[in-house]
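A single protein chain has been omitted from the complex, and every remaining protein chain is retained in its original position.
Letters are used for the chains, namely A, B and C, taken in the order the chains are written, and counting of residues starts over at 1 for each.
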Amino acid sequence: MCRWVAWLGKPVFMEDLISRPEHSLIHQSRDAHCCKTAINADGVGVAWYGARPEPGIYKDTRPAWSDPNLLQIARQIAAPVFLAHVRASTGSATSYNNCHPFAVGRWSFMHNGMVGGFGKLRRRAEMGIDEDIYAHRYGATDSEAVFLTALGLGLDASPLDAMAHAVRQLEGMAAEIGATPGMRFTSCWSDGHTLYAARYASDAFAPSMYYQRSAEGTLIVSEPLDSDGGSWTEVPPNTAVIATQADFSVVPFMSDVATPNVVAQGEMPRTLSVTGA
Amino acid sequence: MCRWVAWLGKPVFMEDLISRPEHSLIHQSRDAHCCKTAINADGVGVAWYGARPEPGIYKDTRPAWSDPNLLQIARQIAAPVFLAHVRASTGSATSYNNCHPFAVGRWSFMHNGMVGGFGKLRRRAEMGIDEDIYAHRYGATDSEAVFLTALGLGLDASPLDAMAHAVRQLEGMAAEIGATPGMRFTSCWSDGHTLYAARYASDAFAPSMYYQRSAEGTLIVSEPLDSDGGSWTEVPPNTAVIATQADFSVVPFMSDVATPNVVAQGEMPRTLSVTGA
Amino acid sequence: MCRWVAWLGKPVFMEDLISRPEHSLIHQSRDAHCCKTAINADGVGVAWYGARPEPGIYKDTRPAWSDPNLLQIARQIAAPVFLAHVRASTGSATSYNNCHPFAVGRWSFMHNGMVGGFGKLRRRAEMGIDEDIYAHRYGATDSEAVFLTALGLGLDASPLDAMAHAVRQLEGMAAEIGATPGMRFTSCWSDGHTLYAARYASDAFAPSMYYQRSAEGTLIVSEPLDSDGGSWTEVPPNTAVIATQADFSVVPFMSDVATPNVVAQGEMPRTLSVTGA
Partner (left out) sequence: MCRWVAWLGKPVFMEDLISRPEHSLIHQSRDAHCCKTAINADGVGVAWYGARPEPGIYKDTRPAWSDPNLLQIARQIAAPVFLAHVRASTGSATSYNNCHPFAVGRWSFMHNGMVGGFGKLRRRAEMGIDEDIYAHRYGATDSEAVFLTALGLGLDASPLDAMAHAVRQLEGMAAEIGATPGMRFTSCWSDGHTLYAARYASDAFAPSMYYQRSAEGTLIVSEPLDSDGGSWTEVPPNTAVIATQADFSVVPFMSDVATPNVVAQGEMPRTLSVTGA
């Protein structure tokens, strides 16, 4: 389980959410409240939209609290849209390429949750990524696999639907090998103009997600940044939030997405045949 | 292109090859002579066989010359068999998982060379890795892909043949997309008892390889560790060297391995079909 | 506050203490019981005595639980004497040079505790290090300052006395600026033949220290490695433990060491005078 915060609104310094609040993201990296793993010290990352159409990305494997570069960047950069994440690995290594947010073109993506049994189905999951997207498969996480799958399924054209179908595709693979729990997914993604966030699980334990709106903008988080419970709205499971500079909406997520007919596992070649040798 | 050294014989301190000679591996990391890239500063690694059947592995992304841990380990550890490598990336990122040597069970492997066009055929290459081996696909390099492919093709039973078939399999993929150069492969691998090293290229430019034998043991290198040219024997292309504590032999490599009938590219699903959504 | 373990006896694999026990050092790095800071993730290090008179040193800034090199070294290396440490910074940065153990020549040293007000008296403390030793001042920690001070005060000749005088010297500096708490010191040091460990504080809160003896050797720790409380002996404050392969003794520490007449703070030049310009 990981912790994340995302902002869309007037430009704010990233440190105002990452290091300043009572229960800031850096504070959560040492002592998270709403998830089983209180320590989220397996990497940190931010994606911010500034002077370019594509986001700037800073990621590092150090714990957030001891990363001087993160503090500097968060203090210097004010952005109208940014995503920030601290990671607690559910299996894959602590490495730059396994840190969130992931970015391809103008899209960025971060995730809290897991694809059940991913260690066993990684090769299948990677085959489910579109060939044209595959060059962006840098790491080994289930999270990046969901994002790249969604890109191949049309994230550009249908940001919410493509993500839902990607989640269903990976969830289906987990179900085929009987993994329990299956999919847990509380994620946020953006193209720099719109912020999408969704909460879902195959079971009753979807990781938490909250938002807070003000005249300044919309803040979406995996857990509140302060103890003022009243100011935060919990997002129910099977629900997505969509925020732009002008609009805000809460919509169903996953409810109408059927399980895909994925290629059955038995039909996949275990390896390429080598003959004639 | 990368630089490497390997030892099998009486136990010697790794620093005797890594940091002490006139043209030691660390010296080569700053100023290699026999390859186009004089700087090999994209990671360093050693695999040594000591108290356990499986090798110990130390890898780091720092340049070899500024890595205090490497110097300490090389100074403290004497081993009868070890492999050491400094990396110059041919495309993939500088990360722990992309550093050589790679290890699975009792096997270790390191490589100098490239699979032509690997950026375009990585997904195919990864599909060519046996499913039971795939959990060991940690990085994104062509080198690790060759090693894991060989493991799936029976490296345990036929260390030289399985490697040759793996090389042919990847070479075939490169040929299919018309990559030039195709395969360049000067590698070394071991199970802790026998040291294998081979030199091969699809074209006339197989990366260099030399050995030096003494009463103490066998030393195999990508380029000589000193300027005493007379004491080093160059290994010709299409040739492998096999060394144990008792024996030493030079044998043909790749000459009788036909191109595999790999699954044609068109038959591969570009992506899993998602229907019913 | 930090956590540490030290061994002297028959050679044992470092992993048997670092990663294997129920409440191993790596486990303590995430969830220490006997100290205020449950997370000790600001660096890790080991010093082992093997084939050389001086120790081998491995240190890294990653959390211990995500450091593959640490696991490899701990699994491969069996040593008759070693010290291992996970760090929770009390102020100085997370960097290689601030990680414990520190080593000079055949000596190694690690520390749990603090010198009160060290941020304000670092320059004075560094002036208290002998000029011939100063080249070994690589980092900025109070711990390294204590060790280097002790080396200058004759650690070679009087390992326990020199350390006690170093502790008193730094404690005196802390007292002069009215720092509270003053000195907290639970440390272990070795020349490869004898293991020294001592527990002390200026106040009533000396950090905990325990030992366990068996036919195999002596194990000294900052907190027990398992929940079998009965097998561990707590070392009282103002007490040192001395272990060799043949002997073991528990002796007073600091009780007869008077406060040094350090050069009064006012006598120290604030800066070199620059005249004649």
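One rule holds in what follows: a contact is a pair of C-beta atoms (placed from the backbone, for glycine too) under 8 Å apart; a residue touches a chain by one contact, two chains touch by 3 or more.
Given the structure is predicted, the values throughout are model-derived calculations rather than measurements.
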In the full complex, displayed partners of the excluded chain: A, B, C
Option from C:K10, C:H33 or C:R123 whose C-beta touches the chain left out: C:R123
Among A:R75, A:R106 or A:H136, residue touching the chain not depicted: A:R75
Residue among B:T94, B:Q212 or B:T244 that touches the chain left out of view: B:T94
Of B:R30, B:H136 or B:R213, the residue in touch with the unshown chain: B:R30
Where the missing chain touches chain B, by residue: 30, 39, 41-42, 61-63, 66, 68, 89, 93-94
Footprint left on chain C by the chain that the document does not show: 93, 95-97, 119, 122-123, 126-131, 134-135, 137-138, 140, 152-153, 165, 168-169, 257-263, 269-277
Residue ranges of chain A at the interface with the undisplayed chain: 13, 48, 50-52, 56-60, 68-69, 72-73, 75-78, 96
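Going forward, only the chains that are shown with their structure count from here on.
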Arrangement of touching chains [line / ring / star / complete / other]: complete
Interface numbering overlap (same over half, different under half) for chain A and chain B: same
For chain B paired with chain C, centre-to-centre distance based on mean C-alpha positions, whole Å: 41
Centroid spacing, where centroids are CA-atom means, of chain A and chain B in whole angstrom: 35
Numbers and ranges of chain A residues touching at least 2 other chains: 93
